[in-house]
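Missing here is one protein chain; the remaining ones are kept as they sit in the complex.
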Amino acid sequence: MSRIWAIASNTFREAIRDRILYLLLVFALLLMGFAQVLSLLTVGGEEKIIKDLGLASISLFGVLTSIFIGVALVSKEIERRTIYTIVSKPIHRYEFLLGKYFGLVLTLLVNTAVMTLWFYLILLLKGFADPRLLLAIALIFLELLLVTAFAILFSSFSTPILSTLFSLALYLVGHLTWSLTLLQDRLKSPSARALCRFLYLVLPNLEIFNIKGEVVHGAPVPATLSLWALVYLLGYGGAVLALACLILQQRDFT
Amino acid sequence: MASVLEVSHLARSYRTNLSWRKYWILRDLTFSVEQGEIFGFIGPNGAGKTTTIKLIMDLVRPDSGDIRIFGERHRNVTVKKRIGFLPENPYFYDYLTAEEFLDFYARLFGFPRAIRRSRIDTLLERVGLANRRDRQLRKFSKGMLQRLGLAQALINEPELVILDEPMSGLDPVGRREVRDIILSLKAAGKTVFFSTHILSDTELICDRVGILNKGELRAVGRVSDLLGARVTHWEVAFSGLAPDSLPGLSRVVSREGREVLGVCQDEEEMHVLVRAILERGGSLQSVVPQRERLEDIFLREIQR
Partner (left out) sequence: MGTFRALLVLLLGGLTAASSALRVERLRQVNAPGHHLLYLPSGRYLKAVTFGYEGLVADLVYIWSIQYYSNYQIQDRYTYLDQVYRRVIAELDPHFLDPYLVGSMIMSVEAGRDDLAMLLLKEGMEKNPGVWILPFQAGFLCYNKLHDYACARDFFQQALRDPEAPAPVRRLYAEMYNRLGDRRTSLKYWAEIHDTADSDYVRQVSWMHVHDLKIDVDLEDLAGLVRRYRELRGESPRRLEDLVRAGLLARIPTDPEGKPYFLDPATGQARCESRHLLQGH
């Protein structure tokens, strides 16, 4: 376990020293600026718009971070051959992979926390604060964990460019699985419907983690939703990571 | 006494992307390294030295064959606690300082902080980087990186040290330092296995060598055995005489003004030449027997 932590903290340190924090600053300033300018642009709806924007930025920024850093996590080490000295130590390859994963998770946690703090501060000042937003952000964070797992999966066998494309595609598809249900209703042949159902269950359903609309509009959210979302993450994410470990295990570092 | 490292019938091939043909990098490689010796693994570029080392370090899987380290399967994670490894042209996390870098590896072994600290201090001292401990690796020169890499390989005080081209990219001073470290390891009872294509270093420090060419082991044995005590020829340096029509002289190596360096085939010819020089009033400067150098053996084996 301490070996995983050694890799994780090292990964975290690398991300931090990568000056990614400067982007956070940009985010903070942009959000603040937009919130001030907003009243000039719109008639009503300011509260909703600021909340939508804040949530969307935290989500989007997190996804981009998790993909762009995640896809290089393993492949960069292999390409640069920094992995040679690590694998020669008494560490299992899966420990290395999990360490990389949790290092990035830690980075995402810090990023998200900082952005959330700033966002909530702005809301408090304007009088729009709502603790349910924190729940929405928590679920967004769970979504990030799943996206990161996919990024690292692709990283274990593919180049950063391809992995980025795959991960982005998967993110988009993950938010479209609801359309499979619609498609299923319109199809006639039972095998086609079965295929739709199968795809719907197999492809990652990222909309499970999306309660932005409900929270912003003050609509109710089922109490057990968060719990099931967490279970989904643990199951699906665990499977993805296990696959990544398997792939890394078999790989030859030529 | 069991060998520290045993490689048996190791084979490794690869296929290019589109063809079915297999290209063999190694076929049926067998050798062993004994405890306490320095084993040099030499061969031209592309011979398969790095592949062999990668196979030993479980970075790559063999097509067939077996590797045993300390008598155990080389894949055992516990085995790795007792070995140290430095890859060729290593690349490290350049955002870390030297100290953080070594600490990172030390933590992979699970050493407590006190031990980590003392080992890091000792090793930095030993590789001559003690005054650079807080500098980020991105500012290190190649020689410094190589030395730090060596430190990383020794962080766990391993019994077997495996180095891939440890002397590459170093200036003569650097090479001498690495040689000294390797010798000190042997003095401490450790075993060292390294690959190189710089033969002079090998000759100086290795107990045994293996010559690899095109995936096959051409020769293995003690340096002294391979080289033999046989004198191949004699070099005689003299001045004050023209080399033409001197008996016993088979060829002239060089002429500089009045100084001549010539070669005699064997001892008899040498005696003939020396007597002739003295009789004719020339000035004899040196008579040196030449034994077969490793380079000669190397080139010979390569061409077979």
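Chains: A and B, in written order; residue numbering restarts at 1 for each.
Note that in this section a contact is a pair of C-beta atoms (placed from the backbone, for glycine too) under 8 Å apart; a residue touches a chain by one contact, two chains touch by 3 or more.
Being a predicted model, the structure only gives us computed values, none of them experimental.
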item	value
Shown chains touched by the chain that is not drawn here	A
Omitted-chain contact residue, chosen from A:Leu201, A:Ala219 or A:Leu234	A:Ala219
Option from A:Ser2, A:Thr42 or A:Thr181 whose C-beta touches the chain left out	A:Thr42
Touch residues of subunit A, complete complex, unshown partner	41-45, 48-49, 52-53, 55-56, 59-60, 171-172, 175-176, 179, 206-207, 210, 212-213, 216-217, 219
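By our rule, only the chains that are shown with their structure count from here on.
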item	value
Separation of subunit A from subunit B, taking each centre as the mean of its C-alpha atoms, in whole Å	49
Residue ranges of subunit A in contact with subunit B within the complex	2-3, 6-7, 10, 13-14, 17-18, 80-82, 84-92, 252-254
Subunit B residues within the subunit A interface of the complex	14, 54, 57-61, 77-78, 80-81, 83, 85-87, 89-93, 95-96, 100, 104-105, 107-110, 149, 152-153, 156
